[in-house]
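The structure is given below, and queries will be raised subsequently.
The complex is shown incomplete by one protein chain, all other protein chains being positioned as in the whole.
After this line comes chain A, so read on.
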Amino acid sequence: MIIVKKAGLLTSIQDLGRRGFQKYGVIVSGAMDRLAHRVANLLVGNEEDLPTIEITLLGPTIEFKQDCLIAICGGDLSATINGKPIGLWRPILVKANSELKFGACKTGCRVYLAVAGGFTVPTVMNSKSTYLRAGIGGYEGRPLRTGDQLSVGKTGELSNRIMNQLSRFFTEDIVEEKWQVNPMRFFEMKRGQAIRVIKGRHFHLFSKESQHTFFQNDYTISNQSDRMGYRLKGKELILSEKEEMISEAVNFGTIQVPADGNPIILLADRQTTGGYPKIGQVASVDLSILAQAKPGDRIRFTEISFEKAQFLYLKRERKIHELKLGIYLKYS
């Protein structure tokens, strides 16, 4: 069991989302940074879709009431266990009664805490993700609060093998695996590089000037940004003619432009459908970088073809698949 000693800003249970119910208006939810969530699970021997704790900007304080194999992936929020700084992107064995804390936000803004066996919360509509707005899923349909107690699920064979190997050094209160995953191996981009965007199906409806602006100008992520979407501020984007749009499906990373001309990037808690023109679609491989951007950050877009984006998507999936195999072989 783990106990939430301090809740943090927005700490919630997430997995890879609720699929199959969008036709009923039920949103997907799930981890904002899906890559960090998946890798955190793989590092503790879990299946990729087990629930993790998504931590936002100001981290929680968590006490482990049992020995746990954990991994922390995503942004760097200065995680410590019992006061000692710990590494990200690696398996860590933690003794019972240890305390995990977070401090200053150094890079990114979202962290995923995976524990071997996952967290035991009820499955609602095929998922354990928290759908905050509807109060469904996760831990009682809400963010974690001080005093919440979460039980840890039964660990699988791979998790047990990783734990056995690490426990040979279990004289201290924590054992960190010496190796770590280099998250940069998954990214095809460098820090500060523009976010790659596929032209949306309504791109051509925007004025020539707005089409140009979109790929040239900087945008700032506004304070009215959350898990549902990032509202951007910058030069306004306008349609060349006023059009009445018809609501249709949207996706993770869809960029739509409401009448005020300020684009919105739709994220994990997006509605299932939207009625604004779609100027673009963020390439999947860049969604993790976007999910780690915070209000006030400036971003820029650059065009990528759909074909190239889907090719990169497959390349990324192969790398994750290789990581999964690598971990399996390392501990077999």
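Observations, loosely collected:
Just so we're on the same page, a residue touches a chain if its C-beta (ideal position, glycine included) is under 8 Å from a C-beta of that chain, and two chains touch if they have at least 3 such contacts; residues count from 1.
Rule of thumb we're sticking to: contacts and distances are computed from a predicted model.
Only one chain is not pictured, and the protein name UniProt records for it, out of "Biotin-dependent carboxyltransferase family protein", "5-oxoprolinase subunit PxpB", "Allophanate hydrolase 2 subunit 1" or "ABC transporter permease", is "Allophanate hydrolase 2 subunit 1".
Touching the chain that is not shown, out of A:Ile2, A:Leu69 or A:Ala309: A:Ala309 (per the contact rule at the top). Among A:Gln22, A:Gln211 or A:Asn262, the one in contact with the hidden chain is A:Gln22.
Seen from chain A, the chain kept out of the figure touches residues 19-27, 124-125, 134, 136, 198, 201, 246-254, 271-273, 281, 283-284, 306-307, 309-311, 313-314, 317-318, 321.
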